[in-house]
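A single protein chain has been omitted from the complex, and every remaining protein chain is retained in its original position.
Chain IDs A and B follow the sequence of writing; residue 1 opens each chain.
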Amino acid sequence: MEAIYADTKYRDVPVEEKQRLFDQVKSDMRWEETLYGCYECGICVAACPSARFYDFSPRVYAQIMAREDIHAFYELLNDSMWDCSQCFSCTRCPRQNNPGGIITIMREVAVNNGLESAKAALTAYSRIIYKIMSTGTQVAPDMLQPDFFPDWGPDVTAVSENLDIWRRMVPPETLHTTELAWDVAEKTRVELFLIWKLTGNLEMIESLDEGIFMILEEVMEELLEEHGYDIDDIDSVI
Amino acid sequence: MKQLPLKAKERVFDRKGKMPSEHYREQLFELEAKGELIVHRLTDEHKPVEIETKFGRTKRIPLQNTWHHKSCGQCGHIPGYSTTIFWLHRELGYAYCDPKEQTSCTAWNYYASSTSNPAAQAAVALRNFAQAYEDGFFPLIHCGTSYGHYKEVREQLIHHKELRDQVRRVLDKLGKPMVFPEEVVHYSEWVHVVRDQIAERQVKNFENVTVTVHPACHYHKLIAEDAIYDSELYDGQRTAVVSSVVRALGAKLADYSTWHDCCGFGFRHILVSRDFSRSFATIRKIERMKEEADPDVTLTHDTGCVTTLDKSQFAAQAHDRKIGIPVLADSQFAALAMGAHPYMVCQLHWHGVDNRPLLEKMGIDHEKAWAEFEVQAERVKSGEVEFISWEDC
Partner (left out) sequence: MSDLANCVLPGDLKYHIDFNVWLRDQGDGTFQLGMTDIAQTLAGSVIHCRPKKAGKTIKAGKSIATVESGKWVGPVKAPFHCEIVSRNEEVESDATVLNRSPYSKGWIVCIRPTEEAGDYQSELLSADAALEGFRAYMAKHDLAECSHCDGFEE
């Protein structure tokens, strides 16, 4: 069966593959708390910020998943899913459904299965993944650069030009760094790296971005080695 | 017999109606009794204060001896936010711990990309909680998303034995105990609880300051029953945090029609698809506030909300949108009320929208303050001091 839309940028797959992906979503631990049945009231759409600007509707997710329409599911999985802002305003649902929660699971399935659409959606974002996984903080002061945030205004330029001095002038000691949000203790980073290995998170990144995986694994390997761990000996325990 | 329908002011909203049967606190203690985990308790040393949540249940908020679980976005991009949270604790005399042994909750990434899984997220959370437990301080969460996410993790752990077992295996390898705090507490709940103490120390007059409040989605929409509500404020229909502080400090609390809307942060969008974030923030939040309330400032209590509302307004000028509302955190607002230095403490120079008119309305001489800041900057530039300390502020 061909995709409905002529301009889809993702490839179509056999129905068995769509079923397999669908089953993965439904077998997730969180699934049973996300969908109790939808009667199409549209409250979720009214509350949803993404619905105002994207061709996106939380109600569609509840409906498609409830009807188990796996062809439509596959389209959602490759397309509008990434428009969701994960604000959970949709939990205003009178049936206590959680379309945002359905999407959290669907995204994880897409990433775990290395879908091209997931890689495309996360290309520009992959640097952040590297940052959070390798340092334990999501954004650093030195990310405030005018070429990355030109639309944030002249204060970004001012900050980037005075970054070192202005950071030294922030009183809390833990904030005396420009490379991380706060100074994370080395032992804590080791523990974080162990968590990534023990939960299979590092391996998940390999299917997403080979370059990021490479440098992330190297950073982790080095620090773990310094603390007496061999990265290859650490297997997932989940 | 009363004439129906009752007028709005005659209706009594009874929040103590039929309570849901399960309570996370009881469930945590049950798990502890079975030996599955340790509950990190609030004791007298924390001077806990009891308040009400959405359906009338009580929650206790620690005042002191807290372990400050910091926010990536605050510490990275809005350092005045974290600084004022600490400053308020110092000024009010409440001891705290600011740890280096803390990782991000990693939930910003989780909601942006789902490049994680429940076990990893729960392990990250519990590693932080175990650290706080070992350090002997009770966790106080700085970020709205961390807070909402940790409430979500709590629910997942309580309901899924398989997840608890997975996380236990991870923690065993780390040599850390399996600990969960009795309450997940957001710093804005702390500010709410000490608002009268802040008002006692208020030195600036805020009578002429009009404020709109933006509540963080992840504070009051994730695990919605666990958020502070007060029948005295909004008739208990909206969360009381932040708004209560505005009232306590004598400022004018103004309403606007899109109060319940998200700010448009989007987690991933704010970093790589910002056209959405700034369109939403400008059109649905800032413009509505400006048209309907014309506030001098908008306050919020979450990192992402401050970032989105503040940074979205610049580019909107290219489209002649009605913007220009300064954006602050409740802690910065409270600190300014108590006479905190706008630049040394509140670090307002990291913000986008010009907040100098606001400072003028608050009776703060920002030119003098900036000159003082520059004098201190010289001390750092010349190498006289390596860093500015609390004493310098």
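The rule is short, and it goes like this: a residue touches a chain if its C-beta (ideal position, glycine included) is under 8 Å from a C-beta of that chain, and two chains touch if they have at least 3 such contacts.
Keep in mind it's a predicted model, so treat the numbers as computed, not measured.
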> Looking at the whole complex, which visible chains does the left-out chain touch?
Replying inline: A
> Which of these, A:110, A:143 or A:220, touches the one chain of the complex that we don't see?
Replying inline: A:143
> Which residue among A:15, A:41 or A:214 touches the omitted chain?
Replying inline: A:214
> For chain A, which residues reach the chain that was dropped from this view?
Replying inline: 124, 126-127, 130-131, 142-143, 145, 147-149, 179, 211-212, 214-215, 218-219
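Quick note on the criterion: only the chains that are shown with their structure count from here on.
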> Distance from the CA centroid of chain A to that of chain B, rounded to the nearest Å?
Replying inline: 22
> Once bound in the complex, which stretches of chain A touch chain B?
Replying inline: 29-30, 33, 47, 49-50, 52-54, 82-83, 85-89, 91-92, 104-105, 107-108, 110-111, 122, 124-125, 128-129, 132-133, 136-141, 143-144, 149, 151-155, 158-159, 165-176, 180-185, 187-189, 191-192, 194-196, 198-201, 204-205, 208, 237-238
> Which of the residues in chain B end up touching chain A in this complex?
Replying inline: 70-77, 79-80, 82-83, 86-87, 98-104, 106, 108-120, 123-124, 127, 131, 148, 155-156, 159-160, 162-163, 166, 169-170, 173-174, 176, 217-218, 221-222, 224, 260-262, 264-269, 271-272, 274, 276, 278-280, 284, 311, 313-315, 344-345, 347, 349-352, 373, 376-377, 380-381, 386-390, 392-393
